[in-house]
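Every protein chain except one is present and positioned as in the full complex.
Labels for the chains are A and B, by order of writing; each one numbers its residues from 1.
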Amino acid sequence: MSEAIIPGTAGSAVDPTRSASTPPRSWLAEALYNTFGRVGARIGAVWIGVIAFCAVFAPFLANSRPYLMKSGGRWSSPLLEQLTGVDVTLLAVFFVGLGLMFVRKLNMGQRAAILLWVVALVLPLAYWPQIGVIWRETQWPVLMRGGLLLLGAIDLAALVGIPWSMRLGLRFQLIFAVVLLPLVVLLIVRPPNPTRVPIYEQYREMEAAGQIEWVLRAPLPYSPSDRLRDQFDPNRPHPRPPSWEHPLGTERFGADILSRMIHASRIAMGIGFISTGIALVIGVIVGALMGYFVRWVDLLGMRLVEVFGSIPQLYLLLTFVAFFGRNLYLMMVIIGLTSWVGDARFVRAEFLKLRQQDFVQAARAAGLPLRSILFRHLLPNALAPLLVSVSFGVASAILAESTLSFLGLGLVDEPSWGQLLNQAVSAGGGFYWWLATFPGLAIFLTVFSYNLIGEALRDALDPKLSGE
Amino acid sequence: MPDPLLSITDLQIGFSTSRGMIHPVRGVSMTIYPGQTVAVVGESGCGKSVTALSVLRLIPQPPGKYLGGSIRFQGRDLLQLSEREMRRVRGKDIAMIFQEPMTSLNPVYTIGDQIIEAILLHQGVSSREARQIAEQSLRDVGIADPGRRLDEYPHQMSGGMRQRVMIAMALSCQPKLLIADEPTTALDVTIQAQILELLRKLQKERNMAIMLITHDLGVVAENADIVNVMYAGRVIESATVEDLFDRPQHPYTEGLFRSMPRLGQKATRLQTIEGMVPNPAQWPPGCKFHPRCHRTRQLAANAPADQTVEIRTAEGSARVMARCVHDLPQLPTSGDPELREILPQHWAACHFTENYDNAPVTLPVIEHQREVRRETVENGVEGVVP
Partner (left out) sequence: MLNYIIRRLLLMIPTLVGITLVVFWVMALAPGGVGASLLSAEGAMRPQEREELRKYLNKRYGLDQPKWKQYLRWVNQISPLGFEVDDAGNYGKFTFKAPDLGESMPRGRPVIDLVAEALPVTLLLNLLTVPIIYAIAVTTGIYAARHRGTALDVSTGVLFISLWSLPVMWVGVMLIGFFANRDIIQLFPTGGLHSTMADQMTFLPRFVNGTWERGWLLDTLWHLALPVICLTYGGFAFLSKLMRAAMLENLAADFVRTARAKGVGERAVLFRHVLRNSILPLITVAAGLLPGLLGGSIIIEQIFSLNGMGRLMIDAINQRDRELVLSITFVISLISLLSLLLSDILYAVADPRVSYE
């Protein structure tokens, strides 16, 4: 297992014995290397890096609760105590990922598997008290319990299966044990348990009353839903324009905009990747089925593609929202469900094109089943072009979420860029430029970055189209 | 001796690429007289198509660039004409047909539109007359029911049909020179023969000169009066077709003949020319053919060691004559042996042909038309091998 990927060297060596059916990994690495050699893609990657950093460290960047404080002679860390399970999981994945970047011995697939393993380990542990509550008190015992059992089984399988199938050396296992064991113990002893209704006022009141002896605050000492500060001061109505206190101003109910924007980056990233992932899975399966079975499956599939292609996506999304209500996870699924058409078309076209080609015909003549040719050898080759569609797909998923939120049909209380933008023009005709400019800029830059990367990817994969 | 129709002298063409200038055509000279068929033969990448396109100045500029030489057509240097003057030459005096009849016609216009476009450009006639001319030229190339065919689209026709249409379009303005760039390569063998027969017939009727670009020596044997063999951007042998087939002088030409099957010979294994056509971005020094040349290897085997050198080839190493590798550079990019008239009316560019050292360096000018063909056409008999 020493197929190290060194971008730019593996794929560029001309080796006539390597045909199209060799593993495409080095070729993919080459394409990625070409992509990120371009200025546009680099700019995009930098911005997305910033957004990803904000997403992972949101609670540490903007939080009303102090990192560390001393009150009445007692030290405490309200911020750490109030971390959620998602916060903990993201941090764990981030640091493990960072560590993996310095481990040369692993290939891309192994790194992804390790990250998946960490998620499978940390996420259930971070939520075990809540899962226990659901197990005891849930209203639809059979369905929920069945689902939970299934999830648990999948999780256990991942925990056992991934390390077993990877056959990592003893040293790796030791390192992981040393790093992850304390975390596991900590999560079992003190699972994340944030209070349902956070009260931010208490820290300010304590400070005003002089009860806090020493305090270390987050760089932006406002939580995204910390809204109650001097709400009723008639001289200083919200929303307020940018000031030293609130660098990007405040929104209608007094929450800090920068803080909301930082926390909103988490939703943007999540929606972007999860719904694109769902769309990709559906698209690849439908497209591959059409391209493989042809005949009536293709006919049926093409009608399905036509149906979903001719209902304007936003109307379909709104119909879903109208009947199913608003919820972050539902929104991810719905955006995914309404944007798989392009991927399906692409995979189908690719399969139909490939199955006509001489080398596929030759392989069939030699007795290889078409199934194995298409799925084992050709689907991986189609993956690199699919990356282009993933990149554009993430952009449009982010756009879809902010559109829904902008229309007031998105998330209710969670921070979202589109929701802030929605408040920029008030019903009375007032215009709050800071509420329009900053969140809008964030949406634009993020979408632009993904589009730049997508464009660069496409050029790297198909030099015929490039402008140079 | 009448004036030649076209004389290309020392034509040099460069293409600027991301890795610097490359030189696909390096000092090509050839002459075409009215009514003559001059074949240009060579492997792909030898510069024959670039030479043909450059006569019409259809080399895209940039990246292409004319670095030197002249192309005189009826006394005028085409390279000195303005773009507007050049457009009057294209299609009217010099016409061209291409290798791919499937893609060389615009798919969204009827063939009538496309032929009439050329006629209207050059002949100053009304569109009604132009349509009649177009119909006549379709009839001339042997297309039945031309009036109806004019309104058809290219995709409704077969490849052979389309090539006939291309010929009709090219000849609709009575050009004096037709450049045919591999006109039959993409066609079926039976269609190939028909198209070539058609070209011969039309050429005779109109006393038109043809510059026939091909890599097919059979086509050359049947059609050409003069043959120019090109290698690595230069003409390396030039002679009448009879002369060349009887007495090939250059080792490359010899190799070409040895790789062609012949009737009446004992079926031995066909020979190939070893190695690959050199890459224009990296020409070898000296004679461009020496890495593949069998003659220089044979000579080197018996020559004193100080006259030979060791070179690296694709298969390993070989010993060749030092003269083939080091020669006085003629051009900044070359060092090739010059084209010399080693026999009367027979030019070759190889150091090791008889009489090379004493032969004069002249431009190849051959006013020759073979006799056989005229009879053939009149008698309606096909396929005479000289």
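Details
Just so it is clear, a contact is a pair of C-beta atoms (placed from the backbone, for glycine too) under 8 Å apart; a residue touches a chain by one contact, two chains touch by 3 or more.
Remember, it's a predicted structure, so these values are computed and weren't measured experimentally.
The absent chain, not drawn in this view, touches the displayed chains A, B throughout the complex. Within the complete assembly, B:105 is the residue of B:105, B:293 or B:321 that touches the hidden chain. Summary of contacts with the chain left out: across B:13, B:40 or B:56, the touching residue is B:56.
Residues 40, 303-304, 306-316, 318-325, 395, 399, 402-403, 406-409, 418, 421, 424-425, 429, 431, 433, 436-437, 440-441, 443-444, 447-448, 451-452, 455, 464-465, 467-468 of chain A touch the missing chain (whole complex, contact as defined above).
Chain B residues in contact with the hidden partner, per the touch definition given at the top, are 56, 58, 83, 87-92, 95-96, 98, 100, 103-110, 114, 117-118, 121-122, 153, 155, 166, 169-170.
We take it that only the chains that are shown with their structure count from here on.
Averaging C-alpha coordinates per chain places the centre of chain A 61 Å away from that of chain B.
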